[in-house]
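Worksheet: one structure, shown below.
Removed from the display is one protein chain of the complex; every other protein chain stays in position.
In order of appearance the chains are A and B, and numbering begins at 1 in each one.
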Amino acid sequence: MRTIKFTFIILMISLLAGCNIFVQQPVVNNALQNQPIKIGLLAPMTGDAAEYGVNVEKATRIAVDEINEKGGINNSKIEIILEDGKCNPKDSATAASKLVNVDKVKVILGGICSGETLAAAPITEAAKVILLSPSATSPDITNAGDYVFRTIPSDANAGRISAQTAIKNGLKKAAVLSENTDYAQGLRRVFKQSFSDQNGTIAEDQTYNPEETEFRTQILKIKNANPDVIYLDPQTQQKGQLILKQLKEAGVTSKLYVNEVLLGRELLAKSPADFEGIIGVEPKFDDKAGKAKQLFDKYREQYKAEPAFPYYMAANYDNVYLIADAVSKYGLDTDKIRDYLYALKDYDGAVGKLTIDENGDAIVGYSIKQIINGSLTEIGTAS
Amino acid sequence: MALEYFFTIGIVLCANIILAIGFNIAAGYTGMLNLGQVALFGVGAYTTAILATNSVNPVIGAIVGVATAALAGLLLSLPTARLKQDYFAIATLAFVILMLSLARNWTGLTRGVFGIPKVPPLMSGLLETFLLGTVLVVITFLLAWRLVSSKTGKVFEAIRDDEIAAQSLGYDTFKYKMMVMGISGAIAGVAGVYYVHFLRFVDPSFFALPEVIFAVAILIIGGLGSLLGSVLGASVVVIAYETIKYLPLPLEVLGAFRIILFGLIVLLVLLLRPKGIAGRIDL
Partner (left out) sequence: MSIFLQLLVNGLIASSLYALLAGGFSLIHSVTKTLHFAHGAVFTSAAYATFLLTDKFGLNFFLAIIFALIFSTFLGLIIDKLVYQPFRNRKASLATLLIVSLVLLTILNAVFLAIFGSSAKILSISSGQSAFDIFARITATQIAAIITSLVLIIGLFIILKRTKIGKALRATADNPSAAQIVGISPNVTFSIAFLIGSFLASVAGILAGTELNIYPEMGSTFVVKAFTASVIGGIGSVPGAVLGALFLGTAENFGIWFLPSGFKDTIAFGLLFFFLLARPQGIFGVKDGA
């Protein structure tokens, strides 16, 4: 009985402590100048996908600092409220709820993962809060909501372009090896569909679960089918590197087409020999020029590390600027911000020219790259 | 008002309390450490999500979801009920992993890793959903209370304490064990259905191992063999889980720290105070 009373007391105290946090939030009043403008950031800071969140958050800070140094938005500084979505729908929902209902943000940058974004969407839609993701690629996001946007294209495009490129290069028989995650499965579906539509044959279609670490038998099946080309579709670059090694060990000689994950710069720099010869498709995005170069130079200087996911980071950097621009013109009126985003055409961002379509998806050009002598060389473009 | 945030947490809390009550009836009262409880939650969630996104009336979908979860519990009990306590736990854990595999791979039914988005809500607002949750909690609690106070409930506890003695008294313990699994499956189904219509999204992560550990933590901290324990245990764990986020630790470490902290608390409770907050028996 004592313990029960004790528990009640602890519960009451923690509830009161919780309330205290709310009391500390200033009442948001847009009309007042010099009140900070709060923007939410929903990203996985812990758990399996933490590396994405951590990197994107750093790029976001760079953008915010730049804007604030120039005086902020109409003399109000931007304040980022960061919540950990953990790339998990349940946690993302409570995080989004806090951002929307406690912090009262009108714009949330994020989620980074598709599951995160899809779980947050019903909450942001109900409150007419803008949800702007730089990296969620699930096809379901196209229809997730009127106020849901993304500055990365749906999976659909990269898969299609990879298939087209393969066919164009005379590769008629393909095998697919994909990881069982929403990102990779989206690409797999589109690649297969597109490849068959252009009269190619899919000789083998193998998937593996994220926890698996050896793929010898899947590779054996693929090798046995003797495909002209293998489409490699892992979730992480380390997994991709492992697969490439095991492919080499098995003596597989087919051409290797990969998703953008395998074009990550950091691992490429560390062990270029493992990645030699692979051809990949990624959004056309020159990280060595313009705003992107400035961003990454600053990043390297500030954090003494290579930017691990340049596209997502550049996209979120752009997203901060887009929101800042919209807010400076229309204040925190989310209907107007929404219209602004739908109307976006050929915006000159760190990711290149950015256009948003009628579903809130991004339209970007693509770059086809190959690793030649250890360096990433563009061999073509597409859209 | 920040009230909506409270309602969100409240909704999560209601779902966990209901789940915990179901878990306790099996584990605390009957001695069946059914680690598959979260899988039954997931079965309820997926069933109603699949139906509701295929133009079935959500209320009907909800009822079918609960029934399916109950059936799954029953079916799970058939081969496992005669196993010794720790092997029973392992077998039910294997069931969770099997369900995870199914959710991921049976893409025709579950859409695999994409999950099922746009599940229609049961209630139209956060306040209404929260109130529904409270009503469900009260109903579940009262029904569970009646069950464990009844003669059947006493048989459950007899099975836990000494199954052979119960058998020698003429009770078909296997049938009772099946009943328990069906009931706690139904309760898990209620929690799952309620939760998924709030989240409006379901994916295979519902069957992941951390969910099992979370449910076990609630069971142990709350205490076995006590419905009040389930309520208090769920409250403590859910609220602590949320408020620990506000600790001034660097975020990269915070997530791991949260797990480590909860794990240590569970171990300490098991070691030093195995009855938890309000439990009547030790594990």
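Please note the rule applied: a contact is a pair of C-beta atoms (placed from the backbone, for glycine too) under 8 Å apart; a residue touches a chain by one contact, two chains touch by 3 or more.
Just so you know, these numbers come straight off a predicted model, no measurement behind them.
Student: In the complete complex, the chain left out here touches which of the visible ones?
Tutor: Per the touch rule above, the missing chain touches A, B.
Student: Of the residues B:Ala94, B:Leu109 or B:Ala165, I need the one that contacts the missing chain.
Tutor: If we include the chain that is not displayed, B:Ala94 is the one touching it.
Student: Which one, A:Asn199, A:Thr213 or A:Asn373, makes contact with the chain that was left out?
Tutor: Final answer for the missing-chain contact: A:Thr213.
Student: Name every residue on subunit B in touch with the hidden partner chain.
Tutor: 33, 79-80, 82-87, 89-91, 94-95, 97-98, 101-102, 104-105, 209-210, 213, 216-217, 220, 252-253, 255-257, 259-260, 263-264, 266-267, 270-271, 274, 282-283
Student: Of the residues in subunit A, which ones touch the absent chain?
Tutor: Where subunit A meets the chain not shown: residues 47-51, 180, 206-209, 211-214, 216-218, 220-221, 224, 236, 238-239, 241-242, 245, 248-251, 271, 273-274.
Here is the rule we go by: only the chains that are shown with their structure count from here on.
Student: Report the inter-centroid distance (CA atoms only) between subunit A and subunit B in whole Å.
Tutor: 33
Student: Subunit A touches which residues of subunit B in the complex?
Tutor: Touch residues, subunit B against subunit A: 1-5, 8-9, 12, 101, 104-105, 112-115, 117-118, 121, 199-203, 205, 228, 232, 235-236, 239-240, 242-243, 245-246, 251-252, 254-256, 258, 273, 277-278.
Student: Taking the touch rule as given, give the residues of subunit A at its contact with subunit B in the complex, in rising order.
Tutor: That would be residues 3-4, 7-8, 10-11, 14-15, 17-18, 21-22, 25, 45-47, 50, 54, 82, 84, 86, 88-90, 93-94, 97-98, 100-102, 114-115, 118-119, 121-122, 138-140, 143-144, 180-182, 185-186, 209 of subunit A.
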